[in-house]
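One protein chain is absent from this view; the other protein chains keep their places.
Chain lettering (A and B) follows the sequence in which the chains are written, and residue indices restart at 1 in each chain.
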């Protein structure tokens, strides 16, 4: 019998966190037809921001990579809170990454690979997604990275 | 007989504005299948920007909240221009907010609650959406907030 996506994640040392409470009057994710739109998730842990500050100034590219990975896992937590299980995920469709960057920082793609790589590790071929990465000059709570995803799911 | 969404809005003092003419060579909203993608709408009134400048510098968080609310209402105006009536809205799926922020400003979530709260006031449970809020360092015409939404509709 094949592993569930969560079991596969666990087998490579990755735990899907608990979904965070939204920071405002919205919900973590919405399903419409076979698409799931996940709310932007930050590089947060249960007890607050795990990576704070600007990549290229307060944080290294490698810190940013880890921040993007954490934000992507928080997106999966948000999706799971709506889907019940990640095994209903059919495809990771789109990932958008907003990187809190020092002026002149241009390595957003390296940072956002932290999100992309972990999605492909967990989901394999169906984890391969289209992606947009941009710089922003500030993010809520001074988090380092914010990631949002669109998933396709079985109905 | 139940109120239409526009009547419900009016009963709590909210008027859906007229759809603005796009600021460039595009259209206010596009329906594809049961999704409506609404073009980014600013904190504008018929006669121009209603909230100009950076939140946390030129504008207070409360001003920003009102600007986000206005931008969200302009999104509904754009959707209505395509759907004919807001009563065809099935779900507010996704809201993205771009907040024109002073350097170091990190209360985007409080600002964007202005958009989220008014959507929930008008649509109730189906108004609850996934959301992403980011800071930007400038916006077209120096408006304070730009909001875009994805809606699901009955066909």
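For the reader, a short list of remarks on this structure follows.
Quick note on the criterion: contacts are C-beta pairs under 8 Å (C-beta built on N, C-alpha and C of every residue); 3 or more make two chains touch, one makes a residue touch a chain.
Computed from a predicted model, the values in this text were never measured in an experiment.
Within the whole complex, the absent chain has one touching residue among A:13, A:48, A:84 or A:104, and that is A:104.
Contact between subunit A and the absent chain runs through residues 33-35, 90-95, 101, 103-110, 112-113, 116-117, 120, 128-137, 150, 152. On the side of subunit B, touch with the chain left out of the figure occurs at residues 22-30, 32-33, 35, 37-40, 78, 96, 98, 136-142, 146, 148.
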